[in-house]
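Submitted below is the structure of interest, expressed as structure tokens.
Here the complex is missing a single protein chain, while all its other protein chains stay put.
Chain nomenclature is as follows: A and B, assigned in order of appearance, with residue numbering initiated at 1 for each chain independently.
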Amino acid sequence: MSLNDIMFYLFAGSILTFSLLTVTSRRILRSAVYLLFVLVSTAGIYFMLNYNFLAAVQLTVYAGGIIVLIIFSILLTSHVSEKAVVAPVKQQIFSALAVAAGAVLTIMTIFKFAFVPSTAPAVDANVHNVGLALVSYNRDGFALPFEVISILLLAAMVGAIVLAKKEKNLESAGSQTKNNPDK
Amino acid sequence: MNSYAYTILIPLIPFFVFLFVGMAEDKLKGKLGGLIGTAGLGIATFLSYMTAFKYFITDHVAGTGYTSFKAFEITWLHLTEKLTINLGVLIDPISVMMLVVITTVSFMVHIYSLGYMEGERGFARFYAFLSLFSFSMLGLVLATNLFQMYIFWELVGVSSFLLIGYYYEKPSAFSAAKKAFIVTRFADLGFLIGILILSFNTGTFDFQTLTDPKGLAIASTGGAVFMGLSVITWALIFIFIGGAGKSAMFPLHIWLPDAMEGPTPVSALIHAATMVVAGVYLVARLFPVYAQGGPVALEVVAWVGAFTSLFAAVIATTQTDIKRVLAFSTMSQIGYMMLSLGVSGYGGEEGLGFMASNFHLFTHAMFKALLFLGAGAVIHAVHSNDMTEMGGLRKYLPITHITFLIACITIAGIPPFSGFWSKDEILVAAFHSNKILFGIEYFVAGLTAFYMFRLYYNIFWGHDRHYHHTPHEAPLVMTVPLMILAFGSIFAGFLPFHNLVTSDGLGFEPHINYWIAVPSVLIGVLGIVIATVMYKTENALPNKVAGSFSFLYKWAFRKFYIDEVYIFVTKKIIFNYISRPVAWFDRHIVDGTMNGIANLIVFVSFNIKGLQSGRVQQYGFVFVTGVIALVLIFVYVL
Partner (left out) sequence: MIDNIPLNAFLVISTLMFFIGIYGFLTRRNLITMLMSIELILNSVNINFVVFNKFLYPNLLHGHFFSLIVIAVAASEAAVAIAIIINIYRNFKSIDVDNLDQMKL
């Protein structure tokens, strides 16, 4: 077993373990940190696959950006020591059964299908090539998705600001809702 | 012949008056609505007279027949290449004659109503409806094809409904309007079936094509036969059912006596002079078809007409409501006209009955309108319809008295008044055709004289009743139309109808048959004499006579229980054995199915509404398991 294999199983094990911990931990802040480990391990797998730029993006955007955002919102909406309410046992059991069935089904399907790995020479995904492909508009270029995603990001930014902005009369509206719970 | 294109205005002017007066009803103060309506109809009357003068005199080339032509025609509905429905104006002798009759009587009624309806609520509405009626009736007589005629036929029915129900707050008026509408509508179903059969077999609605003397349209049916009679005969019988409904022929007459609930001028216009003769006009309009295609249908027309005239005359002798007496008299006289058409042949002297029928239609319109308007003046004076509450009115109502007397003499058939001439022609035509029909009509002539003078004596002679206030003569605006119509009643008989209105357009020379004329005058005089003996001074004789014929008297007084028969048939038989099961079926099967479906949906949704919990995780769970199930099915099962 080479070092590469050991690295892979290490990453795989860490992904699975921390994924499970993410969805089962009762402390939300810990969940977020476990999620961070999952994302970092995924970045490791990207490194192993020789996609260095993607791994870097994974680390900066996911691990850096989104996790920080999530932690911010956790701190805004709940106390650090607060423990999450667990779902009823019935719900947990049935969800676990459905999920297990789905996983078994999918894995069976994966093993049934004979993938044929290609032996074609691999293209080097270095920053130079990625940058060229991202802005070229020929057959292998991605200029259009690039522009589309930039507009989406802009729209999301504006939307997030509008949604989270505190309205002037929000306090009174909020207190009203509190006094007359809709339930 | 486009110099007649202006005739389109004759029906259109009343139509626009109707629209204007009807819409501006609230704004028209006082008599303004009435004056506008009268003015509009005055113009139409003038145009009609001008048309008649032009058609019969100035444009007529001596020695030739009167032609029929379309002054105006547009294609209204272009359904297929072969099937189009036109609207237009047909000018021929009978339509021009009807123009004169309708506009004259309508104009008189318009003027008369200015006085009679004064101060009524909805005065403008009354004039709007009168204009609508005039429009419909003029459109009917000017129709160029069967379909146009049918449209206006229904419009006439609607305006009749509106006018009978003018006092719509009175339950009896309201139900009378409904009765008239439903009965005539029922008869119109026959008319429609007849139209469809006739035009299906001949391929045309057009009157000129249908009534072509060469008979091509009828020949094109190929003589199809149904139940022993040709389809043309069936079509004509169905069309006659429609005509019988509007003309109140037995057994569809039951609406006419009740229609007297309408204002009296309406009765004069619609239920005496114009609308009720629409049936006669219809048969006359299609007369060549009847003559060539359906002698059996003509026989039906003759016998229905004869029976109705006898039946109605007998009832008229017993009624006490003066308007109802006149209503039954109208039925009787229309029976005469129908009979006359029924016994007529086509062309030349053979067509005497056709000519006589139209002649009688013309004179009858004059004297019957006069009778109704006179009766209206009497009612106006004593505020009652019942002749037992009248008597001795000749002193108070001198003009009404004289004009009423003239009308009574006219209808009794005493020369030289107009009724004599037209009735005599009918009797001659009947005599040449069928002796039994002649006998019936001869007897009815006597009865007519009798009941008219019974009416006359009961109103104007005898001693005074106790009146609420002294009766007074009607205002000039009411008496002038009476005098004009009286003039018409006297002199209309001298019009040379045998040259003007004939079955084939050619004139002929009638001969007075003294063997018929003299006895018919004699029986009229006999009827008058009997009425004089019994009713001129009040005595016990009428009661004695009634007593000796008590059974017949009672039956006639109750109008031979025809209304009761109708009620029995509709209520007991149709409602019980047809409507009730149908209603049950509707309520339990049709509605039950609908309600069952609705209840099922309510039940199901009540039970599955828990699915719509609004909980995202529940939805997500259902979604995931659904996807897994689908994958299972599509990847491993199928």
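In this text, a contact is a pair of C-beta atoms (placed from the backbone, for glycine too) under 8 Å apart; a residue touches a chain by one contact, two chains touch by 3 or more.
Worth saying up front: this structure is predicted, and the values here are computed from it rather than measured.
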Visible contact partners (per top-of-document touch definition) of the missing chain: A, B
Touch with the omitted chain, as defined above, among B:His78, B:Lys571 or B:Arg615: B:Arg615
Residues belonging to chain B that touch the chain removed from view: 612-617, 620-621, 624
In chain A, positions touching the absent partner: 2, 4-5, 8, 12, 15-16, 19-20, 22-24, 28, 31-32, 35, 38-39, 42, 45-46, 48-51, 54, 57-58, 61-62, 65-66, 69-70, 72-74, 76-78, 84-87, 91-92, 95-96, 98-100, 102-103, 106-107, 110-111, 115-118, 120-123, 125, 129-130, 133-134, 140, 142, 145, 149, 152-153, 155-157, 159-164, 166, 170, 173-174, 177-178, 182-183
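What we mean here is this: only the chains that are shown with their structure count from here on.
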Residues of chain B defined as touching chain A within the complex: 617, 621, 624-625, 627-628, 631-632, 635
Residues of chain A touching chain B in the complex: 87, 91, 94-95, 98-99, 101-102, 105, 109
